[in-house]
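Heads up, one of the protein chains got dropped from this complex, but the rest are sitting where they should.
Labels for the chains are A, B, C and D, by order of writing; each one numbers its residues from 1.
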Amino acid sequence: MKIALVVGTVVASQKEPNLEGSRLLILKNVTIDAQVQSEYVVAVDAVGAGAGEYVLYAGGSSARQTEATHNRPVDAVVMAIVDSWEVGGVEKYKK
Amino acid sequence: MKIALVVGTVVASQKEPNLEGSRLLILKNVTIDAQVQSEYVVAVDAVGAGAGEYVLYAGGSSARQTEATHNRPVDAVVMAIVDSWEVGGVEKYKK
Amino acid sequence: MKIALVVGTVVASQKEPNLEGSRLLILKNVTIDAQVQSEYVVAVDAVGAGAGEYVLYAGGSSARQTEATHNRPVDAVVMAIVDSWEVGGVEKYKK
Amino acid sequence: MKIALVVGTVVASQKEPNLEGSRLLILKNVTIDAQVQSEYVVAVDAVGAGAGEYVLYAGGSSARQTEATHNRPVDAVVMAIVDSWEVGGVEKYKK
Partner (left out) sequence: MKIALVVGTVVASQKEPNLEGSRLLILKNVTIDAQVQSEYVVAVDAVGAGAGEYVLYAGGSSARQTEATHNRPVDAVVMAIVDSWEVGGVEKYKK
C-alpha cells in the first residue's frame, strides 16, 4: 500500500453499471515525510474518506477485496484512513 | 485508475478469437491539470468512448471485470467516461 | 496493452513442463509514432507472430487468458498482430 | 520479492473491517549492497517482523497468500525475515 492525500473527486455518469454509486477519489502520493507528490491515482472509496485526509490505498486485484469494489473493474481502493505514522520512532503525521 | 484522453484506435485482424469485436483504443495519460502526457496504453472500450473524450481506465486483472472483457487476454479497459473532475474544489475539466 | 515489435526469440530447454512448446518472443516497446524503444519484454506467442511484426501484448494475470498460456507461469502474451493504428485520424503504421 | 528494511508503522483505526488487527509496517527498499533507498511501501506483517529488521515482501495478489492477509484488500505483505544474503559468494548482510 501507499500513503496518499485525498485531493479531489471525479464525476463519471457513463460507466460500467456495477460502478453506480462508487465514489471516485483523486489521491496524491505522499513521501514518508508527508510531502505531497505530483503523481496521482483515482481510487474507489471504501471507508468514507474525504478531501484533506491521509489514506492508505491498495492496487491491483487486491483493490477488489472490499464490499464496495467486489467484482468491479477498479484497480485502486482506499481501504483505510490514516490516524498517524512514525518512522524510526519519530511521528511524521498525526491527524 | 488513471484519467486518460482517447487519441486513436488500433486495428488487428489476427488475434485471440475471444477478442473478436473488441474496440481497441489508444489512450494518453493526462495529469490532474488535464495536460496530455506522452505515455500511452491500448485499452478495450467497455463504455462506448470515442476520440477526444476523457476516460478512466483500469489495469491488471481488474480490466477483465466488465462484460466486454470477461476471461479475455486484456490488461486495460476503459470503464468510465469522465464528465468532470476537481482538485481542491477547483474544476480542472468539464465535458 | 502495449504495441511492440517482435525482434527476436529465446531458447530455453530446461523449464516448467507446461511451457513445453511455447514460443518465447523478444518484444521491444514502440511509441505511438512507431519508434522502437530500448525496453523489452519476453512474451509467449498466442497468435503466430513473427520477427518484424507489430503486435499487442498483455501482461499480468491477463497473459494467462489464452489457450497457449492457460495456467502457465507466464506474465506476458502476444494476443494480436497489429494491422494498423491511427492517432488523431493520422495513420501511424500500416502493415 | 524485494529486500526491505522495516523503518516504521502506520496507525489507522477507520478501515475495512477485515483489516482489524493487521500490523501495518513501513518498509524502505534496499539495494543488494544493503543500502537503504528512499522508496517505501506499506505492508501487512505476516511473520512478526519489527523495526530494524531486513525482510522480504511480496506484492500484488501474492500478498494475499498468507493467513494474515487472505481475502483482504492489501497489496503487500512481509512474508519472511532475512537472516543473510550473498551476491557472488560475498555476504552482503548477516543478522
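Going forward, contacts are C-beta pairs under 8 Å (C-beta built on N, C-alpha and C of every residue); 3 or more make two chains touch, one makes a residue touch a chain.
The shown structure was predicted, so the numbers you read here are calculated from the model rather than taken from an experiment.
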Point to revise | Neighbouring shown chains of the undisplayed chain, as defined at the top | key: C, D
Revision key, fill the gap. Among the options C:32, C:49 or C:74, the absent chain makes contact with C:74
Review point. Considering the whole complex, which of D:3, D:24 or D:42 touches the chain not shown?
Key: D:3
Point to revise | Interface with the undisplayed chain - residues on chain C | key: 7-16, 19, 24, 26, 28, 38, 40-43, 51, 59-61, 63-64, 71-76
Exercise for review: Identify the residues of chain D touching the omitted chain, counting contacts across the whole complex.
Suggested key: 1-3, 31-32, 46-48, 56, 58-66, 69, 77, 79-89, 92
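Operating definition for what follows: only the chains that are shown with their structure count from here on.
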Exercise for review: Could you run down the chains that neighbour chain A and chain D together?
Suggested key: none
Check your understanding: With chain centres defined as C-alpha means, what is the inter-centre distance between chain A and chain C in Å?
Key -> 33
Review point. Taking each residue of chain D in turn, which ones touch at least two of the other chains?
Key: 61
